[in-house]
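Up next is chain A:
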Amino acid sequence: MVVNASQPVLEMRGIDKRFPGVHALSKAALRLFPGEVHALMGQNGAGKSTLIKVLTGVEAPDAGEIRLGDEIVHPECVGHAQQLGISTVYQEINLCPNLSVAENIYIGRFPMRHGMVDWKHMQQDAVAALKALNVDVDVSLPLGHYPVAIQQMVAIARALSTDARILVLDEPTSSLDEDEVARLFDTLRGLKARGIAILFVTHFLDQTYAISDRITVLRNGEFVGEYLAADLPRMALIEKMVGRAIEESAFARPAEDASAEHAAQDTGAPLFSARSLGKRGAVQPLDLEFRAGRVLGLGGLLGSGRTETARLLFGIDRADAGSVDCGGAKRQFRSPADAIRAGIGFCPEDRKTEGIVAELSIRENIVLALQARRGIFRYIPKRKQREIADRLIAQLGVRTPDAEKPIGQLSGGNQQKALLARWLATEPKMLILDEPTRGIDVAAKLEIMDMVKAQCRKGLAILFISSEMAEVLRVSDRIAVLRDRRKVGEIDGAGAQERDVFRLIAGAEQ
Partner candidate 1 sequence: MSRNRLFNPALLPLAVTSLLFVLTFGYGAVAYTGFLSSQVFLNLLIDNAFLVVVAIGMSLVILTGGIDLSVGSIIALVTMVSASLVEHHHWPVYVVVPLCLAIGAGFGALMGCLIHFFQLQPFIVTLGGMFLARGLCYVISIDSIEITDPAYMAIAHHKIMLWGENFISINVVIALAVVALGVFLAHYTRFGRTVYAIGGNERSAVLMGLPVGRTKILVYTFSGTCSALAGVVVTFYMLSGYGLHAQGMELDAIAAVVIGGTLLTGGVGYVAGSLVGVLILGVIQSLITFDGTLSSWWTRIAVGVLLCAFCLLQRGLEHGGKRQLATT
Partner candidate 2 sequence: ADKKITLGFAQVGAESEWRTANTQSIKQSAKEAGITLKFSDAQQKQENQIKAIRSYIAQKVDVIAFSPVVESGWETVLQEAKAAKIPVILTDRAVSVKDDSLYVTFIGSDFVEEGRRAGKWLLDNYKGQGDVNIVELQGTVGSAPAIDRKNGFEEVIKAQPRFKIIRSQTGDFTRAKGKEVMEAFLKAEGKKINVLYAHNDDMAIGAIQAIEEAGLKPGKDIIIISIDAVKGAFEAMIAGKLNVTVECNPQLGPQLMEAAKAVVAGKQLPKRIVTKEGVFPMEVAAKEFPNRKY
């Protein structure tokens, strides 16, 4: 380890930042040494992203100093920070969906030839850069054609392709599956060996311990401490982040509810079932059954068609084969509104573009789906809206001064909770959760999982999609496995292991 290199490349001290109504950072501090991977940890809204934005000149701090080597610097804009040798992947994917994949990697520093952008050269470079991350896509297509995970890989490729002294990665792995993460970590280790300092934010503790040398913890915008990863046990880290102790058993798979009533739910008629539902070019016709009080997990690798299945179920894309059976009635959902009326809710994986309505308040975002179902004229009075919003905010622990704040100003994890609140407000019969824990901190993840379970117990059916296989295994009663947009099998969730799923996936290969 190079951790003990004498002098830090970067030192931030006493950083203060206020937003209207929020004290996002107060006396936050951070030190980065060359050749280390440094994890910045903290709960949702702890101020991690804000600290990074201050570092890279997106937000101006109200107080504090930033020292790069011996110099005090005041990064004015992202371009300036890049010149100073800081390369960043921001939390929400900040790329241009209309530009080609290759351009997204190289824009700002195109290879030029005769004063013109050298497209050919650039595309070759882009293919190579992505190959290093094991991504094989047509780099000449617009980025928007690809799912979030690919976009995230492109963002990483962009940051890696600069020669920076400092690499900042704000939750780069939130949509990636394990293979990709492993590949990314290999690359990071290579960079580390070259003496590059890497700042890394994640909510996956496994990943934190797999890659980082040192950990800085923030809580409520304040600096809690800096630790060597090796010296800080997992539960201690959680305690530092959350500010209170959490029992280890909370992370285990909850005990089975073995009541007779519960067992009956597995045998009776399902609440909803997809009957050879499919769409050409998207998903091969498949059957899925959703039972009250049961979680159906959807397993599969990146691009296996999980999101597309969810979209078909929710009526976003129109299926060209099959139907959804709701309590005996065959339905073909033509729009999300149809699905919602049938009692389905859907938390999309890309919350920025498909989930939140950024400039509207949290309250308005929460009641939106409920109000949409009631129509224009059966208006929920403001007072009632506030009641609903406040209740759900409290229930889900959304960190916000009040419900009238624009949802766009919340930290990512809190946005996700607010979206969940939107669907719980409609009291659905079934909830589709596509990557619901993306970007959510450990404590909140537990809360959300508990919520999911609690709702389940009240008779909600859930379709659960997550790139984190462990999570799927932990909550699902049954797991359907997809491969190449085809269902290849279904296994019982209880006692299932990761290798069972992988065996299914591999089995389909022959």
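By our rule, contacts are C-beta pairs under 8 Å (C-beta built on N, C-alpha and C of every residue); 3 or more make two chains touch, one makes a residue touch a chain; residues count from 1.
Per the selection procedure, all candidates are chains of the complex that A comes from, given by their letters.
Remember, predicted model here, so these are calculated numbers, not experimental data.
Chemist: Quick one: in this complex, who touches chain A among 1 or 2?
Modeler: Candidate touching chain A in this assembly: 1.
Chemist: How about chain A: which of its residues touch candidate 1 in the complex?
Modeler: 58, 77-79, 81-82, 88, 90, 94-99, 103, 107-108, 110, 112, 115-117, 123, 127, 136-140, 142, 158, 280-281
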